[in-house]
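Not every chain is included here, but those present sit where they belong.
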Amino acid sequence: MTNFLDLAGLGREEIADLLALAAHLERSPEPKALSGKILALLFFNPSLRTLASFQAGMARLGGSSFVISPGQGTWILETRDGVVMDGAAAEHVREAIPVLASYADALGIRSFAGGTDLAADLSDSTFLTMADVCPVPLINLESAINHPCQALGDWKTMDDLKIPAQGGRFVLSWAWHPKPLPLAVPAAAVHMAALRGMDVTVLRPEGFELPEPVMARARQAAEVSGGSVRETADRREALEGAHVIYAKSWTAPVHYGNPEAEAAFRAGLRDWCVSDDWFATTAPDCRFMHCLPVRRNVVVKDSVLDGPRSVVVHEAGNRMWVQMAVLYRLLRG
Amino acid sequence: MTNFLDLAGLGREEIADLLALAAHLERSPEPKALSGKILALLFFNPSLRTLASFQAGMARLGGSSFVISPGQGTWILETRDGVVMDGAAAEHVREAIPVLASYADALGIRSFAGGTDLAADLSDSTFLTMADVCPVPLINLESAINHPCQALGDWKTMDDLKIPAQGGRFVLSWAWHPKPLPLAVPAAAVHMAALRGMDVTVLRPEGFELPEPVMARARQAAEVSGGSVRETADRREALEGAHVIYAKSWTAPVHYGNPEAEAAFRAGLRDWCVSDDWFATTAPDCRFMHCLPVRRNVVVKDSVLDGPRSVVVHEAGNRMWVQMAVLYRLLRG
């Protein structure tokens, strides 16, 4: 493994190996494994879990890390090619990335969706531009359309909880949110669950269909693994027998890049907030998952989040263990 | 010791042990003591000394630390219970604290007073909400009404300088400041000096009386230790024979949460700035103490701060040694 950009770029054996290594590192510390190694973390967008879990994970393996946040103690970085840089950005990623890479053994980059051009975001063009000029192992800390660290942590969480892979019913449900959010987590989650062999249902209001390239990737994963992928606006049908309700808000693709129209379109959907009655017809031990941060009583009710179905802290905790496995494989092989 | 939230929660023997350990660590480095341990630092408010001394102290013991500052590279965190989170805060501390704790062996939190509701701030309700959901050893990095790291560092400083405990005269003096400041440091300082067995005088203009619960806590400590606590607006009376003038500004409790009225009330008090003539009737070697940051020629004159009475840098330096002792006891026992 020379990069960690997308679960789809790994074989199922590689994923199984990472999950096994993560479980091993959780049980058996290896405090010298990455002694002398340095991880550079470049955040174009805010972070709590990702920053903390990578810094802590690197330290637990004996390595070090540093953080650069353009616009916060560092100038703004340009990502577009060929522009005359006489505006806000003082430096181009074509310099910044190789320079940061020259100080480190691996680099992680977070760069959210631009949110204006759906095709550009679906192609992950900004992130891939940066990947192109990175001479050291690169880790995707969430890009416009992917979040493989989250996906791998979620996979481990379902394994830890013995949620069935083959035959397991995974419902990704849209939820209301005051802002139009990126597609990265829903895209990563459906793909991951499908690749795990689960029967995946995308539950969302009309107009919130995930873009076809996202669904096609998930279907392709399901074909390989023996899972399935469908989508519906019918909550009752979707939730029946579910083993997991994975809640996440995302912007309405039909109004991508048009925030006023999107807000109006979303306005009447505040009842898309996961509550206890959503679990009436699920499997008895159905779990509630979310990548965090989550807005209480907006995306999900307090009673669900504070109840025994919620595994959101467990999910977040697993971010560290799977990322330690990724760092281990990238930096030690 | 399983937490470090309040000096009042420790026995006098525990405090003596921490001070002895701090002095030991200052003389005899133990660069492997916390090898492999990780400290999470969560700052809801600015910091210079606390951040630097905890990061340096953890490193000097062989451990690592990471810093999260909500609103600076991380979203704003909600602390109130039961709210519909459709405003600025994207995540609740009920998730954020356990998640950060899952990456670390101990957690430090700084969360200043809200400054609007005196009863809420006196009860330290926001900090205690976070303490309730923290599953690892927790350190108070300054809360609405407490600052035990500062108090312990100040105690060590007085021990270092052989300032008498029994019979030592400790004057906490209010000082003018352009902003209404929290009560945390004055509350912690009077309690600490009383617990050390000193004769404590709170010197402040009329209307700046420390709230009764703060004074009651200090009196209770004095009863145990053989010290005493009084307050006065008479500078001459207060300063006579003093061994320490500890300056600090704080908001007028009578106008708590009403900044305009408070500013008007405070307006005529710019002569509450410690100058050389304050030391005319003190003990000859009376020291000037302040927790820092301090505004020169506002809270205290240059001549005092640059003269031999000032021990403010010594106090700040002691923050690191006492905090190393706290970390050592929390993480190694």
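Each chain carries a letter (A and B) given by its place in the written order, and its residues are counted from 1.
As a convention for this text, contacts are C-beta pairs under 8 Å (C-beta built on N, C-alpha and C of every residue); 3 or more make two chains touch, one makes a residue touch a chain.
Remember, it's a predicted structure, so these values are computed and weren't measured experimentally.
Student: With 2 copies placed here, how many are in the full complex?
Tutor: When the whole complex is considered, it contains 3 copies.
In this text, only the chains that are shown with their structure count from here on.
Student: In whole angstrom, what separates the CA-based centres of chain A and chain B?
Tutor: About 40 Å, centre to centre.
Student: Which residues of chain B touch chain A in their complex?
Tutor: 35-36, 38, 40, 64, 66, 68, 70, 72-75, 78, 82-87, 89-92, 94-96, 98-100, 102-104
Student: Any idea which chain A residues touch chain B in the complex?
Tutor: Interface residues on chain A, with respect to chain B: 29, 31, 43, 46-49, 51-53, 55-57, 59-60, 67, 69, 72, 178, 292-298, 302, 305-306, 312-313, 316-317, 320.
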